[in-house]
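Below are the structure tokens for one structure; questions will follow.
Of the protein chains in this complex, one is absent; all others appear in place.
As written, the chain order gives the labels A, B and C, with residue 1 at the start of each chain.
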Amino acid sequence: MNGKMKAIVKDKCGAGAVLKEVNIPQINPDDVLIEVQATSICGTDLHIYNWDNWAANRIDPPLVIGHEIAGKIVEVGGRVEGWDVGDYVSIECHKICGRCYQCRTGQAHLCHDYSILGVDFDGVFADYARVPATNLWRNKVTLSPEVASLQDPIGNAVLTTLSQDISTKTVAVMGCGSIGLFSVGIAAAAGAEKVYAIDVNDYRLGIAKKMGAYMTINSRDTDVIDVIMEDTYNEGVDVFLEMSGNETALVNGLKFIKYGGNVALLSVYPNKVSLDLSNDVVFQGLTIRGITGRRMWDTWYKTAALLNSGQLDVSHVITHKFPMERFEEGFVAMNSGESGKVILYP
Amino acid sequence: MNGKMKAIVKDKCGAGAVLKEVNIPQINPDDVLIEVQATSICGTDLHIYNWDNWAANRIDPPLVIGHEIAGKIVEVGGRVEGWDVGDYVSIECHKICGRCYQCRTGQAHLCHDYSILGVDFDGVFADYARVPATNLWRNKVTLSPEVASLQDPIGNAVLTTLSQDISTKTVAVMGCGSIGLFSVGIAAAAGAEKVYAIDVNDYRLGIAKKMGAYMTINSRDTDVIDVIMEDTYNEGVDVFLEMSGNETALVNGLKFIKYGGNVALLSVYPNKVSLDLSNDVVFQGLTIRGITGRRMWDTWYKTAALLNSGQLDVSHVITHKFPMERFEEGFVAMNSGESGKVILYP
Amino acid sequence: MNGKMKAIVKDKCGAGAVLKEVNIPQINPDDVLIEVQATSICGTDLHIYNWDNWAANRIDPPLVIGHEIAGKIVEVGGRVEGWDVGDYVSIECHKICGRCYQCRTGQAHLCHDYSILGVDFDGVFADYARVPATNLWRNKVTLSPEVASLQDPIGNAVLTTLSQDISTKTVAVMGCGSIGLFSVGIAAAAGAEKVYAIDVNDYRLGIAKKMGAYMTINSRDTDVIDVIMEDTYNEGVDVFLEMSGNETALVNGLKFIKYGGNVALLSVYPNKVSLDLSNDVVFQGLTIRGITGRRMWDTWYKTAALLNSGQLDVSHVITHKFPMERFEEGFVAMNSGESGKVILYP
Partner (left out) sequence: MNGKMKAIVKDKCGAGAVLKEVNIPQINPDDVLIEVQATSICGTDLHIYNWDNWAANRIDPPLVIGHEIAGKIVEVGGRVEGWDVGDYVSIECHKICGRCYQCRTGQAHLCHDYSILGVDFDGVFADYARVPATNLWRNKVTLSPEVASLQDPIGNAVLTTLSQDISTKTVAVMGCGSIGLFSVGIAAAAGAEKVYAIDVNDYRLGIAKKMGAYMTINSRDTDVIDVIMEDTYNEGVDVFLEMSGNETALVNGLKFIKYGGNVALLSVYPNKVSLDLSNDVVFQGLTIRGITGRRMWDTWYKTAALLNSGQLDVSHVITHKFPMERFEEGFVAMNSGESGKVILYP
């Protein structure tokens, strides 16, 4: 398709981004072109917008940013099979090599040689997006574009939460950013006996309550170890999902977990973390899982099942919606801490 | 404790039972005596009452029958540690050897040398019951005696259902007797995307709906394979729980299951079952698990968590309540097919 | 590549096959052309050669048969990435759809819509073979072509055997055809405490002994249940691999397995099988897994590791080697029962 479109572009090194007119991308034979219906802002987009150290090292402007999307296929490359114009889709943002050990053994989310849409090549905050057909996911027509665009980050939460045995178990979610909030809802939907949601931000804890938390704890005011140990009859929780990226939070969590319990880490820690491995991990017989990405496509099937069945209602996590022209307001909301997910419409 | 009590006694070979006065049992040093608050009738009790072939081969009258119970400890044997008069308890009805390979590796429910309360020695349909302390389970005081007495059969359903991966999966429960009905509720509580409940009895299907079935199917009127395959987009269900004891039902279920799916059998089949193993099991890559009993005590913890949290509400399955004097009406209800669980009070 | 080659062709409906000159296949852009170094005869090839009911229903002559192969790439299609002329390869014989639920969740061996090389399209008993690049497996140069050609059937045995917990466990392999013999060796390499090999054919049991069987049992002469129960102190085996396709063999195996044990079925049964599910599966708490194909590519990595490390030595299973011109002798050996694997060289 020829013509112009608007896009949010990181046009130069440094903070900020601009909305500008660019060419509609020309697809290759293995690609499709998607007409964007809704997108959402990821923490990664915020890093790029704010131009932190990670972004400065990784990003090569100019770049159309964004990777969380729902839309309709408007053009199909010549070698693409199984997809048609009009199909309603979202996308997995990791483009994998397909040939390494991990890719060939069902662990493509751990591919050694992957690139990311909106990070390593042009993304989706635009009227149209060019996407490799291998990365497409078919949406049910009953799923709204806003929610459909969230499946990528919900998938992180699904992989983290459902890598644990949840039904009849007590679960603590540490850190109620968007992925933590999704995890609260997923753990509740998967039959956790109790979900404890912990954060330092009452706004987010309020959303956690709506997502199904049995108890919300503001760890700024409260001794979270005391509260959880008392409420679990001094046993501790079965499952501890660490999503705060905060060293103290992690260390505290290892004090309120049950002997033999399970810990999942879906966090980026700004520095090294100092742990009392002997007492907190070895003698407690813990299992700790580092989690990243989404299983292709097992995690997507689970995510879609949770959303299509209505078991997981993420409407409370969508706190802001803007047309793309007002994207600056979206990034302000993201930076404020008083937000969940921010939707941008083309 | 000395004195007399009333008890439901299988007093001779043949159908029926009698309510009569017997001695309160004298406890041994490893036993406790429980004052019974509520009991429920198991299918096993019905076999004994009706005096079928199994009962005629196994039961040696006179015998106080019954094994599903909630009550309070009123006397504690001299060697018992950790239990006191006044403790509110239920019991695991399998008395295990404690020394075989299975008992020593966390599989005591598969003990080679076990005996059953109310089958191999006197049971609980009485004012008082003598029970080995090793078989005690402590109830939360907030749990009603009626529901607490059901934890043994609910445990069968918990072991069967939660031996499968349930969250985000489609589940078919074949056979809506009490354990099937519990399984419907457990699968729903554990986050199944959809639970299909199948039976030939509309009364039971009505209860299944209340327990959280997404769809109920009367297989007498309806082609269950067609219905489920259509509703699952021709994929079939992820999990098939066979609880009917009916050969045709099992064979049909193997036709509406997903390639790579999981089957659990918690059924007694009156005869051998003829299966097309090549096409239905090998080429479909199925896993079939035979399930019996309850894990001691993992299953009990899970059962209690489901009940104490309110995630599993079994009130719809309790269809009849009688004082022990009217036990005959209870057995009539059990034989009618138009019943769930029947509670008897001393 | 243009020119002529010799190939073993099923040229018409009915028993037998012919060696004839045919065109070297023209590759498509997603294919490679392999110069064949060694092939081996599968049971499937024997069905086609003998023209049994299955073959008559499935095969559409003329067809180049065969699918077990090792060779070198001599031509690479225009769209193929990651493969070069000279690469030493074997192939997965299942061509999968890549789009169904199973393909997208790491279960491509259970694809709903697959076709098989040498069954549904031309195979490898020829000088050259055209193969989709998606089906290629890279061999270590130190692996002989004969052994490399066996990785497909060894993979069946690897998937079956290593789907069980083997280390420190007792394992019974029922049926010592080639795949049973591989399984004996794999179970021994994976640290089984004891491997019992059972067959009615002393020739094959002799090979089983060389593959590492702790005990070989000819079930024609011996009460296999008695022997195994006595040798396992009346516990039974932990793992029972049913590879005979014989109903009585399966039924017997369910009598010498440990309560809570694991059964794997990699067999085609000519008829329905009648089982005492209540006593043999439910009350014994067994898990039964139907196994088919090879996981792509997890099973191939495991197979290669076993062969490359020398842990699995399959030389005893290779009983016959012929040039392709003498293929008739190969099929005679396969039909005789006095054979393991038969290698054919172009």
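We take it that contacts are C-beta pairs under 8 Å (C-beta built on N, C-alpha and C of every residue); 3 or more make two chains touch, one makes a residue touch a chain.
Keep in mind that what you see is a predicted model, and the values were worked out from it rather than measured.
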Which residue of A:265, A:306 or A:334 touches the chain not shown here: A:265
Chain not shown: contacting residue from B:12, B:58, B:99 or B:220: B:99
Contact with the hidden chain (one of B:298, B:313 or B:328): B:298
Touch list for chain C against the chain that is not drawn: 162, 166-169, 189-191, 193-194, 301-302, 305-306, 308-309, 311
On chain A, residues whose C-beta touches the chain left out of the figure: 101-102, 107, 109-110, 112, 235, 250, 258-260, 265-269, 272-278, 281-292
Residues from chain B at the interface with the omitted partner, ascending: 79, 82, 99, 101, 104-106, 296-298, 301
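Rule of thumb we're sticking to: only the chains that are shown with their structure count from here on.
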Whole-Å gap between the CA centroids of chain A and chain B: 42
Interface hub residues of chain C, defined as touching at least two other chains: 101
